[in-house]
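With one protein chain withheld, the remaining protein chains of the complex are depicted in position.
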Amino acid sequence: QNINQRKTEAQRVVFEIVKLTEDTVDPGEWGKNFPRQYDGYTRTVDVERTRYGGSENIQHLDTRPVWRTIFNGYAFSIDYREERGHAYMLADQRETERVLRRAQPGACLHCHASVLKAYRDKGVEAGIAPDEAHRGDAIMKGFEVVCAMPYGEATKLVEHPVACIDCHAPDTLQLRVTRPGFINGIRALARSDYPIPHFASIERWRKGSRAEPYDPNTMASRQEMRSMACAQCHVEYHFAGEGKLLTYPWHKGLKAEQIEAYYDEVGWNDWVHADSGAPVLKAQHPEFELWSQGIHARAGVSCADCHMPYKREGAIKVSDHHIRSPVLNIARACQTCHPASDSELIARVETIQSRTRGLMDRAESAVLDLIRSIQSARAAGASDEQLKAARALQRKAQWRLDFISAENSMGFHADQEAARLLGESMDYARQGQVEAVKVGGSATITPPTVPQGAAGKPPGQAPPPK
Amino acid sequence: QNINQRKTEAQRVVFEIVKLTEDTVDPGEWGKNFPRQYDGYTRTVDVERTRYGGSENIQHLDTRPVWRTIFNGYAFSIDYREERGHAYMLADQRETERVLRRAQPGACLHCHASVLKAYRDKGVEAGIAPDEAHRGDAIMKGFEVVCAMPYGEATKLVEHPVACIDCHAPDTLQLRVTRPGFINGIRALARSDYPIPHFASIERWRKGSRAEPYDPNTMASRQEMRSMACAQCHVEYHFAGEGKLLTYPWHKGLKAEQIEAYYDEVGWNDWVHADSGAPVLKAQHPEFELWSQGIHARAGVSCADCHMPYKREGAIKVSDHHIRSPVLNIARACQTCHPASDSELIARVETIQSRTRGLMDRAESAVLDLIRSIQSARAAGASDEQLKAARALQRKAQWRLDFISAENSMGFHADQEAARLLGESMDYARQGQVEAVKVGGSATITPPTVPQGAAGKPPGQAPPPK
Partner (left out) sequence: MPDAPRGPSPARSFLGLGLAGLVLSTVLGVFLGLSLYTFNHAEGLSYMSDDPRACVNCHIMREQYDGWQKTAHHAAATCNDCHVPHDLIGKYIAKVDHGYRHSKGFTFQDFHEPIQITRGDLQIVNNNCLRCHSGLVSELNVHTPQGVQSANCVHCHAGIGHGPKR
């Protein structure tokens, strides 16, 4: 009988079937001890769709062709898809045209595979002592080595997408961060003067002696770790220097303009735009950075609260390891905090998202017009000197647009901030067009791009709840 | 039907010292029966300041001189102040340079005085039967009469700012709406197909026979009335036709572009801009319209919840009739719903407001540049035909900027919506500049205006809570 069973479940402890160590990479092994979490984990292969998200790996370049122009001259102009579940991360990276048709470094693996053991082995190979005390050093060294390797070689070192061991200590199952890129990044952030009210442990560290660098694994609260685990990968990055060292640009703060200021300072360009000749930046999945600007972060709501909500299985509450869009799981993801119906909560999400989408449509047109304008001025013989102002404005406009476009929540993670950046993007883009027109560029004004596929259903007011 | 509101016997123990009737305009008389509410009411004379609001009647034209240009050719360019407590509403209207130096109609009084008795008397004078059954008709008629009168004459008919009788029925103290402009406006809105999830009574009326027009006083829920009472005045308006009939432009919905579409349809311009020759619109305090786009409205949070929170006085709780900025009263206004500290809640408000302020700085510069650009093209001999596109874009850009600038919460009432409108404003303004440059206009780009006074302290990130 059900109630009987549930009373038993409530008392059950973990049966240790397998002994887990730092060498147990295979999640299947972990699954023997933790079948519920493993179940969820494997379900990230599921394919589902939401209005603006979901996990169908559609080609964005087809649904929104304007991006072929915006990315012209860069690998993203040949293949750029909707991301999907964690189960696919390694395969998707190996198979993208960006890897097949362009040379990429081993640095890419950092976020697409269970790399920990590979890093450590390489570090030991490079001469770090193989004892427990030097495990961290070996990983950090191996990270540097792997970053610099060609992708084709490096990818042979790994075989699993992100696995249990990447987020959990094998003995205690405690949540942990393991990614060198993140550990370096969060230290730089801690050393900056960027106010970060949602990470009290950093504010505390700043007030201390600062003798030891900030260490999430020993200093962060459990609730903070529930976001930091994801901030290992869902962040903006670049590959610094010849060694292609994966670096998170948080030295001046997490806002788009602070990251831009850092890139300006170190003189970083992702590429030179093929049509306009402007030195531009590429934004990549700044979920953590955008979430940090939002009210949920401010109120202490973590990534895991929405993307890995608790799920009752019998008498036991487990974190749903089927990481996916919360829109597919409104009851558990939202209703523990918001007492409203499913349809009402979906309407709230879509109201925010359709505002963002509408602004993005406009900003895409503005950046497109700017590129065409510079291109035509250039064709008409304008000098680099004459085009300098317009190109600098393209860099700013495109960065802000891409920041919100590359971010994956369609503005939900910080709605007003997303709208602010898109607003600034349009201001800069049209200013740039004024500058370009001045030196002979075209003055065409394109109406907001019309979405080509269902991924961008036309924005509209969300319907009232039933 | 509203949930969980017990219908009770009137247990209110009120010592009826004075018999209140529809002729008791003087709030002092009402105060004899309701001393606590009267106390609060009289305190609206207090002068206090918040970062972006408060009740010091500073001259906006001095703190932000760009508005002298934006309003050029219109009365607002000679006097435009920060609004303050209800106690001042009549005096401030009588003394503004906009009234002293420009002819204004009696329509102005609708929202600045206790006009109910005056309307009724004028209606009866105009021939409506003086009995109870025709009270509503007489008021409506008198409203039309007074709207068309010159201001100087009309203002002699009244002597009090908004008073108890304007919001309450004298016999039962029931909350009511009395303003003809609002009653006509909300009916037009009900007849439109604009989705209005936060007013369930309207959605319900739409599903019915529609034989009777929508009537807030009999159909709205108590919670809805707690917003409608304010929506009588804190709204966008214009004076239609020769009769200067005060009209709320809600026929197509409450969003800025729906109001704009209505104005375009009826061919309304507030004035022709002195420098650019563009036919432009003036936005006025669209608090109700903006609030309607926000998450608080969607969650059923009313104006009174924040601006008239309950206050314990001894053994009794009453509504705080000292209507003012909630930032001056965080504990009561916010903390029953948001369990966070005062400083944290103020930081949340100011984070939203400083984003809005930052975008507004930019949009002001964009509109200014557009005006200068059209002006210079015009001076250089561009024809009206050539300037048509740029002027049409000025109308759009200026409307969106002014909508958020004239709204009094610095974006708080609907943060993402405010940012969206400012973003669109910049896009249109700079597009207009491209059009103007094409026909010979100046291509100057002004950096965001620097605030001149403390009312616009430079935007920044709000400090972390203590």
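So that you can tell them apart, the chains are marked A and B in the order they are listed, and the count of residues begins at 1 in each.
Keep this in mind: a residue touches a chain if its C-beta (ideal position, glycine included) is under 8 Å from a C-beta of that chain, and two chains touch if they have at least 3 such contacts.
Remember, predicted model here, so these are calculated numbers, not experimental data.
Touch with the chain omitted from the figure is made, among A:T63, A:Q335, A:Q386 or A:T444, by A:Q335.
The residue touching the chain not shown here, chosen from B:I17, B:A126 or B:C337, is B:C337. Contact with the chain not shown here comes from a single listed residue; of A:E144, A:D166 or A:E344, that residue is A:E344. Although one chain is not displayed, chain A still touches it through residues 1-4, 6, 10, 299, 301, 312, 315, 331-332, 335-341, 344, 465-466.
For chain B, the residues touching the chain absent from view are 1-13, 36, 169, 172-175, 197-198, 200, 203, 216-223, 225, 298-300, 305, 310, 312, 315-319, 336-337, 339.
FYI, only the chains that are shown with their structure count from here on.
Chain A and chain B have Cα centroids separated by 41 Å.
Chain contact summary for the complex, chain B toward chain A: residues 195-197, 203, 255, 295, 298-299, 340, 344, 347-348, 351-352, 355-356, 358-359, 362-363, 366, 411, 415-420, 422-424, 426-427, 429-431, 433-435, 437-438, 443, 445, 461, 463-465.
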